[in-house]
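A single protein chain has been omitted; all remaining protein chains appear in their positions.
Chain naming follows the written order as A and B, and within any one chain the residues start at number 1.
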Amino acid sequence: MRFVFKTSYAQDIQLFRDRMDAFWYVLLAAAVALLPVVMSEYYVGETTWVFIYAICGVSLMVLVGYTGLISLGHAAFLGIGAYAHAFFIKHGVPWVAAVALAVVITTACGIIVGLPALRMSGIYLAIATLAFATIIQEVFSRWESVTHGFAGMPVEKPVIFGVSFAHDTAFYYLCLFFLVVSLWLTRNLLRAPTGRAWVAIRDSEIAAQSMGVNIAIYKSMAFAYSAALMGLAGALFAHKIAYLAPDIFTILLSIQLLLLVIVGGLGSLHGAVFGAIFVALLPPVIAILRDSIPATLSSVAGATGLSLFGAIGEGVGAFLRKPGVEAGIFGLILVLVILLEPLGMYGRWMKIRVYFSTFPMYKRATFKRQKTYMRSERLR
Amino acid sequence: MTLNGLAVGCIYGLVALGFVLIYKATELVNFAQGDLLMLGAFVAYMAVVWWGLDYWVGFAIAVVVIAVFGALLDATVLRRVIGQPQFAVVMLTIGLGAMFRTFASVTWGSEIYTLPTPFSGVWTVGGVTLSHQYLSIVAGTLVLCGALYGFFTHTRIGVAMQATSQNQLAAYYMGIPVKLIFSLIWAISAGVATVAGILLAPVTLIDINMGLAVALKAFAAAVLGGFGSIPGALVGGIIIGLIELYAGATLPEGFKDTAPYIVLLLMLAVRPQGLFGTLGRKKV
């Protein structure tokens, strides 16, 4: 167990816990920065997805993980950001200004959606955001003068101050930059009064109110900030996907984003990043398994002479090739995470870390939660 | 034409009823309700078309199979998340729904199936044509609601269920087997979804995504009616069905699917607790 000795209160609000921590993060940053040098183009592209999803994850983490508000419609914000950005650059607005405008527009939408949220909670909010997303999706497909409807809308490559970011590697760094900025800004908010107010609203609205938190303002702020990040992610998303169509921004995407924060671990920024890695990399991993499992097993079958292995391999391969299997695998993972590890990957990671740092003194009870039955939100 | 809207509304109402039953008893929100509906329709299809059974036999088999499945689902999975934040439960059931859809697509493929029904004719009453299909939905809903009402008010077990929904702990102390009751409620709710699915099958045809669209609308219906109110669910369903129909017929294209949500949002802005709901507030 490593003890951190503290000598001043300021130390507790540092970006990093101590030198050691800062060192690891710098090392990580260096590794991520060097990845494109050693990775093939394909993986650079896939990792860029991780960054974009991570920004979405941070956005949703603020809303769901920290403020405790459910949104089943975040894909709509992503879409608004993407379409707005694509629209502005198509009309010759400089890239930075286009991103800024996209962020402003999504923020405004976030506030508008947040307004009814002030009076709603739980399931009502979920359905209200869902309704909003459905309406927005319809707008995407009908407002053809802006979005080109189902014909789709090609997105130009980013050119910032005359520098082209068309190349995959350049775009990788662009997304990485925005991810780091998003993480930094969000971390700042979370260690300041605003972040505490959000957490307070999540855990007890009434107590938060009695301690002087204006619930309405802070909920709106959470919505607005979350939407702003989503708008930013949307702008990058538009470039990455290169071709916008209304059926990208469906409820299924919203659900995938929620999956991201849950699997990553609610209530931690690490979780947003872990979740993004998971969501972005699972489809390629499934694609690889689809081919490699039958291949491996058939070679095992060849080596051992047991045709059973070959048959199993073929079966698994055929199963993974069926349409819609990916969604089911996501669903299964979601179910397993909620049942077995409600704290997600980050929670698991913490447990592993504590296990090793306290070995051999680890107690299972360290992370044991009290079981609550029937935490009723109803008044009787 | 109103009949069509009414019929579709009845389906939404039935699915919404399923949501509400489960919510009232266990405070879980079951987003997989629509997928239970889809599974139910598929089972009925299998029974009727593949095995060549009579429509009504297939109907009964499907209801029983899915009801048992619902009960098992409760006993194995959902009971473990009671008391967890609502959000986790919503996501859990969304995950389950995705699994069911994948299961269906692996088992039955992504084709569209037609379930033959005994209701195919039309009646012409006073110059208005009433198709049996839609009439069967309305009639089925009425019968089912009547049966459920009778069950909940006049049978011992129904009354026990009501008691459990109102106060679990008290019910437990009264010697009511709360866990069993929960499973039964899941069974009923799944059974109701199956009935809705089979009634709906001739209208929308059967495919793996039939449940999702219905569930979203039904969900809106349940919220519109005030989540937790059984008459609210039915009324909300019918309202949504009618809005959808009239918006589709009179407003520009694109409003058919969005009008119910626009109405829902407006309603929530005015009355956040829904039509028949009461504004619950945590007591401190």
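Convention: a contact is a pair of C-beta atoms (placed from the backbone, for glycine too) under 8 Å apart; a residue touches a chain by one contact, two chains touch by 3 or more.
By our rule, contacts and distances are computed from a predicted model.
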The hidden chain: which UniProt name fits, "NADH-quinone oxidoreductase subunit I", "ABC transporter ATP-binding protein", "Cytochrome c oxidase subunit 1" or "2,3-epoxybenzoyl-CoA dihydrolase"? "ABC transporter ATP-binding protein"
Which residue from A:V96, A:A207 or A:L336 sits in contact with the chain not drawn here? A:A207
Among A:G45, A:G267 or A:P284, which one is in touch with the chain left out? A:G267
Among A:L27, A:V163, A:A192 or A:A242, which one is in touch with the chain left out? A:A192
Contact set of subunit A toward the excluded chain (per top definition): 9-10, 12-13, 185, 188-189, 191-194, 196-197, 199-200, 202-204, 206-215, 221, 267, 369-370
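Please note the rule applied: only the chains that are shown with their structure count from here on.
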Footprint of subunit A on subunit B - complex, ascending: 27, 29, 77, 80-88, 90-92, 94-99, 101-103, 105-106, 110, 166-169, 208, 216, 219-220, 223, 227-228, 253-254, 257-258, 261-262, 264-265, 268-269, 272, 274, 280-284
Subunit B touches which residues of subunit A in the complex? 64, 68, 70, 116, 119-120, 122-124, 126-128, 130-132, 134-135, 138, 141-142, 205-206, 251, 255, 258-259, 262, 319, 322-325, 327-335, 338-339, 342, 371-380
